[in-house]
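Apart from one protein chain that is not included, each protein chain of the complex appears where it belongs.
Chain nomenclature is as follows: A and B, assigned in order of appearance, with residue numbering initiated at 1 for each chain independently.
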Amino acid sequence: MTFTLAELARRLGAQLTGDGRATINGVAPIETAGPGQLSFLANPKYTEYLKTTRAEAVILAPPINGEPRPEVAAGVSLLAHQNPYHAFLQALSLFHPTPAPPPPGVDRSARIGHKVQLGGRVHVGPNCVIEENVTLDDGAVILAGTYVGASSVVGAESMLGPNVTVLRECTIGKRVRIHPGCVVGSDGFGYAPREGKHEKIPQVGGVTIGDDVELGACVTIDRATMGQTSIGRGTKIDNLVQIAHNVTIGEDCIIISQVGISGSTKIGSHVTLAGQVGIIGHLEIGDNVVVAGQSGISKDLPPGTVWLGSPATEMSHQKRVIVALNSLPETIKHIRALERRIAELEAKLK
Amino acid sequence: MTFTLAELARRLGAQLTGDGRATINGVAPIETAGPGQLSFLANPKYTEYLKTTRAEAVILAPPINGEPRPEVAAGVSLLAHQNPYHAFLQALSLFHPTPAPPPPGVDRSARIGHKVQLGGRVHVGPNCVIEENVTLDDGAVILAGTYVGASSVVGAESMLGPNVTVLRECTIGKRVRIHPGCVVGSDGFGYAPREGKHEKIPQVGGVTIGDDVELGACVTIDRATMGQTSIGRGTKIDNLVQIAHNVTIGEDCIIISQVGISGSTKIGSHVTLAGQVGIIGHLEIGDNVVVAGQSGISKDLPPGTVWLGSPATEMSHQKRVIVALNSLPETIKHIRALERRIAELEAKLK
Partner (left out) sequence: MTFTLAELARRLGAQLTGDGRATINGVAPIETAGPGQLSFLANPKYTEYLKTTRAEAVILAPPINGEPRPEVAAGVSLLAHQNPYHAFLQALSLFHPTPAPPPPGVDRSARIGHKVQLGGRVHVGPNCVIEENVTLDDGAVILAGTYVGASSVVGAESMLGPNVTVLRECTIGKRVRIHPGCVVGSDGFGYAPREGKHEKIPQVGGVTIGDDVELGACVTIDRATMGQTSIGRGTKIDNLVQIAHNVTIGEDCIIISQVGISGSTKIGSHVTLAGQVGIIGHLEIGDNVVVAGQSGISKDLPPGTVWLGSPATEMSHQKRVIVALNSLPETIKHIRALERRIAELEAKLK
C-alpha cells in the first residue's frame, strides 16, 4: 500500500509542510522509522527523536500560539494535526487494512457434532472440534485446534483461536475475539468441606460473553455454579487474567494482564483494573472505578473512586502513606532524637 | 428432572412449610430464581432477598428459639434444614446428576503409540496423541486435543482435557480432573551460570499427582530436576497456578488462582493458599497453614499459623501493622506537633 504525502494529508485531515509528491509505504515508531515511512509524535517524552528521526514524515500537533516549533531533522516532512495519535491510528489502518477473514468452509479434519447449526460464511479450521447442538452464527471464524463444547453459541463475526477451549453451554456474543490459549467455561473452584476433605460442588451454570468483548491469550473464565459468569459488552481483557465463577463484569471495562477476580464479585461498567490486581469474592465494584497495578481489593468500592495498595486505600491517601512509609526509617531516628531531647528536659527538671 | 416439594423435603431431610404437591424442576440463586425453582439462604447478607424472591421454595435454617422468622415473599414455600447450604448442594446433585462420561472408545483421529496399555471403558477423543508406553487405566477419559507423553500413567476414572498437555513420565492418580490448558511435566526452570550465560540443567525427574486432585484451567506443574514434583491426594488447585520443580504439596490443600510456588518448597497437608500468593524456594510450610491473598512468603511457616502481607507476618500482627500504616501520615503530623511542644519546653528552660 503506497500513498503520496499529499494524498495522506488529505485523508487524515492534516496540514502538510514538505513535498506532497513524496511517497509513503508504511508506518513505524519515530526511533526506527526510515525513508518512505510515516511516524508520529504525541508523547512529549519523545520530542528529542524529532532531531534525529530518519522518517519520511511525522504527524505532530500544530505549534501552540507563540511556541517555537521543535527542531526537526533535515528533510523530514511534517503533517500537523490536532490529535496526532488519532491521525496516526487512521494512517495505521490505511496501511494495514483489517485482513480478510479466512475463507468460508469447514476443514475436512474438523469434527462437527450432531445438530450443529452453521450460519453463512462460517470458517472452521483444521482439527477443530465442534460438539453437538453448537450454533456458529454468520461469519463466525473458528481457527485451528479450537474446541467448542456442546450447546454453546458463537455469535456473528466472532473469531476464536487457534487453540482456544470453550466448554459446554457458553454463549459468546457478536464480534468477540478470543485469543489462543483461552479457556472459557472451566468448572468454578467450589468445594464443600466434609470430614477434612473437599467435596466438589457441581458447577452447572454457564458463561455469557457480550458483544465486542476481546479476551487476550490464556485468559481463564470459569462457569457459574448456577446462573452465569458474565462479561459485559465491549469489555477488553488482557492476557492471563482469571475470572472466577459467578463473577459479573459490566460494559466497556479494561482489565489488564494477570488480574484475578474471585467468585461472585460484581464489577460495574467502565472500570479499569491494572495489571496483577486481585479482588476477593462477593464484592461490588462501582462504575468507573480505577484500581492501580498490584492492588488488593477486599471491600466494596463506590463508583468513580481510584484505589492503590494491598490492601488498597483511595489513591490520594495511599500516595501519602507511601511517602510516609519510605521515610519511616528516618522518622524512627527522629523519634529517638526527640526522646533524647525529652530525657534532657526531664534531667533538667529532676 | 422434576420433584414434588414433598419428595424433595423427604430426600433432603428438611421440614416443609408449603404445598407438598408443587413441582420443582431446577435450582437457582435466590436473586434470579423463578417459579418452579428451588433456592437457598445460608449467608445472612442475602436475607433481604427473601422478601422479593420469586423462587418456588427456599431452603433456610429453622428459626432459632425466640427469633422471629424473617419476612418471606408471598407464595414461597420453605424447607427448614439445619445446614441449608449442604442441603442445597444435595438438591443441586439431584437436579444435575454427574453427566455420564463420554462413551468408551478411541476416536479414529487419535494417535496411540506403541505399547500403550488401555484399561476398560477408556475414552480417547479426537486429535489426542498418546505416546508410547503410556498406561490409561480403567475408565480414564482423555478429551479432544490432549497430549499424553511417553511412559506416563493416567489413573482410573481420571479426566483430562480438552487441550491438556501431560509430558513424558508423569503419574496421574485416580479420579483426577485436569482442566483445559494445563501443562504437567514441563521442564523445571533450572540453569547453571557459566561465563555470564545460563546453561540448562537437565530436568530428568517426573511429576506425581495423587488421587482425587483437581487442576483448574492453565495450571503449570514442572517436572523435577531429579525425583518427583508431587501433589498429594485430594488437593485442589485453581486456575493459572504455577508449581515449580521438586515442589511437594501434601493432601487436601486448597490453592487458589494465580499462586506461585518456587522450586523445592514443601507444603504440608490441609494448607490454604489464597489467590496470588507467592512462595520462594526451599521452604517448609507446615500443615494447616493459611496464607491470605497476595502474601509473599520467604521463610518456613510452622503448622497451624495464619499469614498476611508481603513479606508476610502472622495475620494478627500484620493487621495491626496495616492499621498503623494507614494512619502513618497522621502519625507523622503528630510527631511534628510533639517536636514543637518539645521545642517550646526547651525554650522555656534555656
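Please note the rule applied: contacts are C-beta pairs under 8 Å (C-beta built on N, C-alpha and C of every residue); 3 or more make two chains touch, one makes a residue touch a chain.
Treat the numbers as computed from the prediction; the structure is a model and nothing was measured.
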Absent-chain contact - pick from B:Pro44, B:Pro103 or B:Gly196: B:Gly196
Residue in contact with the excluded chain [from B:Thr165, B:Thr208 or B:Ser269]: B:Thr165
Full-complex contact with the absent chain, from B:Leu240, B:Ile254, B:Ala292 or B:Leu308: B:Leu240
Per the touch definition above, residue among A:Thr53, A:Ser77 or A:Asn163 touching the missing chain: A:Asn163
Residue ranges of subunit B at the interface with the undisplayed chain: 109, 111, 127, 129, 145, 147, 163, 165, 167, 181, 183, 186-187, 189, 191-192, 196-198, 200-202, 204, 218, 220, 222, 225-227, 240, 242, 244, 246, 258, 260, 262, 276, 278, 280, 282, 294, 296, 298, 310-311, 313, 317, 320-321, 323-325, 327-328, 331, 334-335, 338, 341-342, 345, 348-349
In subunit A, positions touching the absent partner: 27-29, 32, 45, 85-86, 89, 92-93, 95-96, 98, 109, 125-127, 144-145, 162-163, 177, 179-181, 212, 214, 216-218, 234, 236, 238-240, 252, 254, 256-258, 270, 275-276, 293-294, 310, 322, 325-326, 328-329, 331-332, 335, 338-339, 342, 345-346, 349
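By our rule, only the chains that are shown with their structure count from here on.
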Whole-Å gap separating subunit A and subunit B, where each centre is the average of the chain's CA atoms: 26
